[in-house]
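Omission of a single protein chain aside, the complex is shown with its protein chains in their original locations.
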Amino acid sequence: MGYREIKVTTHSHTQMINITGQVREIVSQSGIISGVCYIYVPHTTAGITINENVDPDVVSDIIYVTAKMVPWEDGYSHIEGNSAAHLKASLMGFSQAVFIDGGKLVLGTWQGIFLCEFDGPRQRKVLVKIIEG
Amino acid sequence: MGYREIKVTTHSHTQMINITGQVREIVSQSGIISGVCYIYVPHTTAGITINENVDPDVVSDIIYVTAKMVPWEDGYSHIEGNSAAHLKASLMGFSQAVFIDGGKLVLGTWQGIFLCEFDGPRQRKVLVKIIEG
Partner (left out) sequence: MGYREIKVTTHSHTQMINITGQVREIVSQSGIISGVCYIYVPHTTAGITINENVDPDVVSDIIYVTAKMVPWEDGYSHIEGNSAAHLKASLMGFSQAVFIDGGKLVLGTWQGIFLCEFDGPRQRKVLVKIIEG
(Lines give C-alpha, C1' and ligand atoms only; values in the text may rest on other atoms or scores of the structure.)
Protein backbone atom coordinates (compact mmCIF):
# COMPACT_ATOMS: atom_id res chain seq x y z
CA MET A 1 0.00 0.00 0.00
CA GLY A 2 1.25 3.47 -0.80
CA TYR A 3 4.74 4.33 -2.00
CA ARG A 4 7.88 6.02 -0.75
CA GLU A 5 9.81 8.92 -2.21
CA ILE A 6 13.56 9.40 -2.57
CA LYS A 7 14.83 12.94 -3.19
CA VAL A 8 17.91 13.25 -5.38
CA THR A 9 19.87 16.42 -6.08
CA THR A 10 21.75 16.15 -9.35
CA HIS A 11 24.91 18.18 -9.84
CA SER A 12 25.58 18.25 -13.55
CA HIS A 13 23.71 18.42 -16.83
CA THR A 14 23.98 14.70 -17.56
CA GLN A 15 24.69 12.29 -14.77
CA MET A 16 23.89 8.76 -13.61
CA ILE A 17 23.46 8.47 -9.86
CA ASN A 18 23.51 5.15 -8.03
CA ILE A 19 20.43 5.00 -5.78
CA THR A 20 20.63 1.28 -4.92
CA GLY A 21 21.37 1.97 -1.26
CA GLN A 22 18.25 4.10 -0.79
CA VAL A 23 16.08 1.51 -2.54
CA ARG A 24 17.51 -1.31 -0.40
CA GLU A 25 16.74 0.73 2.72
CA ILE A 26 13.08 1.13 1.69
CA VAL A 27 12.80 -2.61 0.97
CA SER A 28 14.32 -3.40 4.34
CA GLN A 29 11.98 -1.00 6.20
CA SER A 30 8.93 -2.46 4.44
CA GLY A 31 9.43 -5.83 6.09
CA ILE A 32 8.21 -7.48 2.88
CA ILE A 33 9.86 -10.86 2.26
CA SER A 34 8.75 -11.64 -1.30
CA GLY A 35 7.47 -9.39 -4.07
CA VAL A 36 8.39 -6.92 -6.77
CA CYS A 37 9.91 -3.50 -6.10
CA TYR A 38 9.14 -0.74 -8.63
CA ILE A 39 11.42 2.25 -8.99
CA TYR A 40 9.75 5.07 -10.94
CA VAL A 41 10.72 8.64 -11.99
CA PRO A 42 7.82 11.09 -12.34
CA HIS A 43 9.84 13.29 -14.75
CA THR A 44 10.19 13.51 -18.53
CA THR A 45 13.89 14.40 -18.84
CA ALA A 46 15.24 11.85 -16.37
CA GLY A 47 15.07 8.05 -16.51
CA ILE A 48 15.85 4.98 -14.43
CA THR A 49 18.14 2.16 -15.52
CA ILE A 50 20.17 -0.68 -14.10
CA ASN A 51 23.87 -1.06 -14.92
CA GLU A 52 27.32 -1.77 -13.54
CA ASN A 53 27.85 -0.58 -9.98
CA VAL A 54 31.62 -1.00 -9.75
CA ASP A 55 33.64 0.85 -12.41
CA PRO A 56 32.34 4.44 -12.77
CA ASP A 57 33.79 4.47 -16.30
CA VAL A 58 30.83 2.33 -17.41
CA VAL A 59 28.27 5.02 -16.68
CA SER A 60 30.51 7.78 -18.05
CA ASP A 61 30.90 5.77 -21.27
CA ILE A 62 27.10 5.31 -21.43
CA ILE A 63 26.63 9.08 -21.08
CA TYR A 64 29.28 9.71 -23.76
CA VAL A 65 27.80 7.38 -26.41
CA THR A 66 24.22 8.36 -25.65
CA ALA A 67 25.18 11.99 -26.32
CA LYS A 68 26.50 10.97 -29.75
CA MET A 69 23.38 8.91 -30.55
CA VAL A 70 21.07 11.75 -29.55
CA PRO A 71 22.84 15.09 -30.20
CA TRP A 72 21.85 17.98 -27.95
CA GLU A 73 21.55 20.40 -30.88
CA ASP A 74 19.75 19.09 -33.92
CA GLY A 75 17.29 21.65 -35.18
CA TYR A 76 14.60 20.56 -32.70
CA SER A 77 11.25 22.38 -32.59
CA HIS A 78 10.58 22.16 -28.83
CA ILE A 79 11.13 25.65 -27.50
CA GLU A 80 12.83 24.59 -24.27
CA GLY A 81 15.64 23.11 -26.37
CA ASN A 82 15.90 19.90 -24.30
CA SER A 83 14.31 17.41 -26.69
CA ALA A 84 17.43 15.24 -26.55
CA ALA A 85 16.85 14.81 -22.80
CA HIS A 86 13.23 13.78 -23.42
CA LEU A 87 14.26 11.07 -25.88
CA LYS A 88 17.12 9.78 -23.71
CA ALA A 89 14.66 9.40 -20.81
CA SER A 90 12.32 7.32 -23.01
CA LEU A 91 15.27 5.17 -24.17
CA MET A 92 16.39 4.40 -20.61
CA GLY A 93 12.84 4.03 -19.34
CA PHE A 94 10.81 5.56 -16.53
CA SER A 95 10.78 2.55 -14.25
CA GLN A 96 12.56 -0.63 -13.34
CA ALA A 97 11.08 -3.67 -11.60
CA VAL A 98 13.36 -5.71 -9.32
CA PHE A 99 12.36 -8.88 -7.44
CA ILE A 100 12.40 -9.10 -3.65
CA ASP A 101 13.24 -12.47 -2.15
CA GLY A 102 14.17 -13.31 1.42
CA GLY A 103 13.49 -9.66 2.27
CA LYS A 104 16.18 -8.40 -0.11
CA LEU A 105 16.41 -6.99 -3.64
CA VAL A 106 17.45 -9.68 -6.14
CA LEU A 107 20.11 -7.79 -8.10
CA GLY A 108 22.91 -9.42 -10.08
CA THR A 109 26.42 -9.13 -8.62
CA TRP A 110 27.34 -6.15 -10.80
CA GLN A 111 23.90 -4.51 -10.96
CA GLY A 112 23.07 -1.16 -9.42
CA ILE A 113 19.97 1.04 -9.90
CA PHE A 114 20.70 4.46 -11.41
CA LEU A 115 18.74 7.67 -11.75
CA CYS A 116 19.68 9.10 -15.16
CA GLU A 117 19.70 12.91 -15.18
CA PHE A 118 19.60 14.25 -18.73
CA ASP A 119 18.75 17.92 -18.11
CA GLY A 120 20.22 18.93 -14.77
CA PRO A 121 21.28 20.04 -12.38
CA ARG A 122 17.89 19.74 -10.65
CA GLN A 123 15.99 18.37 -7.70
CA ARG A 124 14.54 15.00 -8.74
CA LYS A 125 12.16 12.55 -7.13
CA VAL A 126 12.18 8.76 -7.39
CA LEU A 127 9.09 6.84 -6.28
CA VAL A 128 9.40 3.34 -4.85
CA LYS A 129 6.51 0.92 -4.43
CA ILE A 130 6.45 -2.73 -3.44
CA ILE A 131 3.87 -5.31 -4.43
CA GLU A 132 3.91 -8.39 -2.22
CA GLY A 133 3.65 -11.81 -3.82
CA MET B 1 -8.29 -10.06 -12.38
CA GLY B 2 -8.40 -9.90 -16.15
CA TYR B 3 -7.44 -6.93 -18.27
CA ARG B 4 -9.02 -4.24 -20.42
CA GLU B 5 -8.38 -3.32 -24.02
CA ILE B 6 -8.08 0.10 -25.65
CA LYS B 7 -8.44 0.28 -29.43
CA VAL B 8 -6.35 2.94 -31.16
CA THR B 9 -6.50 3.88 -34.83
CA THR B 10 -3.25 5.44 -35.95
CA HIS B 11 -3.27 7.86 -38.86
CA SER B 12 0.30 8.14 -40.08
CA HIS B 13 3.36 5.98 -40.51
CA THR B 14 5.09 7.18 -37.36
CA GLN B 15 3.07 8.79 -34.62
CA MET B 16 2.89 9.11 -30.84
CA ILE B 17 -0.65 9.13 -29.50
CA ASN B 18 -1.51 10.26 -25.97
CA ILE B 19 -3.69 7.57 -24.37
CA THR B 20 -3.51 8.85 -20.79
CA GLY B 21 -7.21 9.72 -20.70
CA GLN B 22 -8.29 6.20 -21.66
CA VAL B 23 -5.95 4.64 -19.09
CA ARG B 24 -7.23 7.00 -16.35
CA GLU B 25 -10.78 5.99 -17.22
CA ILE B 26 -9.96 2.29 -16.78
CA VAL B 27 -8.28 2.97 -13.44
CA SER B 28 -11.29 4.97 -12.30
CA GLN B 29 -13.76 2.25 -13.37
CA SER B 30 -11.72 -0.44 -11.60
CA GLY B 31 -12.39 1.14 -8.20
CA ILE B 32 -8.86 0.09 -7.15
CA ILE B 33 -7.33 2.54 -4.67
CA SER B 34 -3.73 1.36 -4.51
CA GLY B 35 -1.68 -0.75 -6.92
CA VAL B 36 0.27 -0.80 -10.15
CA CYS B 37 -1.26 -0.23 -13.58
CA TYR B 38 0.41 -1.95 -16.54
CA ILE B 39 -0.02 -0.63 -20.06
CA TYR B 40 1.07 -3.17 -22.67
CA VAL B 41 1.12 -3.31 -26.50
CA PRO B 42 0.73 -6.80 -28.02
CA HIS B 43 2.49 -5.70 -31.23
CA THR B 44 6.09 -5.78 -32.51
CA THR B 45 6.22 -2.51 -34.48
CA ALA B 46 4.54 -0.28 -31.89
CA GLY B 47 5.71 0.58 -28.37
CA ILE B 48 4.56 2.36 -25.23
CA THR B 49 6.43 5.20 -23.57
CA ILE B 50 5.87 8.06 -21.18
CA ASN B 51 6.82 11.63 -22.09
CA GLU B 52 5.76 15.26 -22.08
CA ASN B 53 2.01 15.78 -22.43
CA VAL B 54 1.99 19.53 -23.07
CA ASP B 55 4.07 20.72 -26.03
CA PRO B 56 3.42 18.47 -29.07
CA ASP B 57 6.85 19.50 -30.40
CA VAL B 58 8.43 17.14 -27.88
CA VAL B 59 6.95 14.03 -29.43
CA SER B 60 7.56 15.30 -32.95
CA ASP B 61 11.22 15.90 -32.03
CA ILE B 62 11.43 12.37 -30.57
CA ILE B 63 10.04 10.94 -33.82
CA TYR B 64 12.51 13.04 -35.83
CA VAL B 65 15.66 11.99 -33.94
CA THR B 66 14.59 8.38 -33.63
CA ALA B 67 14.28 8.25 -37.43
CA LYS B 68 17.87 9.46 -37.72
CA MET B 69 19.14 6.96 -35.13
CA VAL B 70 17.36 4.05 -36.83
CA PRO B 71 17.13 4.79 -40.57
CA TRP B 72 14.14 3.27 -42.40
CA GLU B 73 16.31 2.03 -45.29
CA ASP B 74 19.57 0.37 -44.35
CA GLY B 75 20.04 -2.81 -46.33
CA TYR B 76 17.89 -4.84 -43.90
CA SER B 77 17.24 -8.53 -44.59
CA HIS B 78 13.66 -8.77 -43.23
CA ILE B 79 11.46 -9.05 -46.29
CA GLU B 80 8.66 -6.83 -44.98
CA GLY B 81 11.14 -3.93 -44.93
CA ASN B 82 10.01 -2.63 -41.53
CA SER B 83 12.95 -3.69 -39.37
CA ALA B 84 13.47 -0.09 -38.24
CA ALA B 85 9.97 -0.17 -36.72
CA HIS B 86 10.77 -3.42 -34.88
CA LEU B 87 13.91 -1.93 -33.32
CA LYS B 88 12.21 1.37 -32.39
CA ALA B 89 9.48 -0.59 -30.59
CA SER B 90 12.11 -2.47 -28.56
CA LEU B 91 13.87 0.81 -27.72
CA MET B 92 10.68 2.44 -26.41
CA GLY B 93 9.49 -0.74 -24.73
CA PHE B 94 6.33 -2.82 -24.86
CA SER B 95 4.95 -1.82 -21.48
CA GLN B 96 4.96 0.84 -18.81
CA ALA B 97 4.08 0.42 -15.15
CA VAL B 98 2.49 3.38 -13.35
CA PHE B 99 1.52 3.45 -9.66
CA ILE B 100 -2.06 3.92 -8.50
CA ASP B 101 -2.59 5.80 -5.25
CA GLY B 102 -5.78 7.26 -3.83
CA GLY B 103 -7.60 5.68 -6.80
CA LYS B 104 -5.59 7.70 -9.35
CA LEU B 105 -2.58 7.20 -11.61
CA VAL B 106 0.56 8.68 -10.05
CA LEU B 107 1.99 10.53 -13.07
CA GLY B 108 4.39 13.46 -12.86
CA THR B 109 2.98 16.88 -13.78
CA TRP B 110 4.28 16.74 -17.35
CA GLN B 111 3.94 13.00 -17.91
CA GLY B 112 1.53 11.42 -20.37
CA ILE B 113 1.34 7.82 -21.62
CA PHE B 114 1.88 7.43 -25.38
CA LEU B 115 1.29 4.65 -27.87
CA CYS B 116 4.22 4.84 -30.33
CA GLU B 117 3.20 3.81 -33.84
CA PHE B 118 6.24 3.01 -35.97
CA ASP B 119 4.64 1.25 -38.95
CA GLY B 120 1.19 2.70 -39.46
CA PRO B 121 -1.39 3.64 -40.16
CA ARG B 122 -3.03 0.64 -38.49
CA GLN B 123 -5.53 -0.53 -35.93
CA ARG B 124 -3.65 -1.10 -32.68
CA LYS B 125 -4.58 -2.53 -29.30
CA VAL B 126 -3.31 -1.52 -25.89
CA LEU B 127 -3.92 -3.85 -22.93
CA VAL B 128 -4.34 -2.45 -19.42
CA LYS B 129 -4.14 -4.52 -16.25
CA ILE B 130 -4.10 -3.49 -12.61
CA ILE B 131 -2.50 -5.36 -9.73
CA GLU B 132 -3.79 -4.26 -6.35
CA GLY B 133 -1.34 -3.74 -3.51
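Order as written gives the chain letters A and B; numbering starts at 1 within each chain.
Going forward, a contact is a pair of C-beta atoms (placed from the backbone, for glycine too) under 8 Å apart; a residue touches a chain by one contact, two chains touch by 3 or more.
Everything numeric in this text was worked out from a predicted model, so none of it was measured.
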Touch with the omitted chain, as defined above, among A:V8, A:V23 or A:I62: A:I62
Residues of subunit A in contact with the chain not shown: 34-36, 49-52, 55, 57-58, 60-62, 64-66, 68-69, 91-93, 96-99, 101, 106-111, 131, 133
Residues of subunit B in contact with the chain not shown: 1-3, 38, 40-44, 69-71, 74, 76-80, 83-84, 86-87, 89-91, 93-95, 97, 127, 129-133
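Quick note on the criterion: only the chains that are shown with their structure count from here on.
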Between subunit B and subunit A, distance of the C-alpha-averaged centres to the nearest whole Å: 20
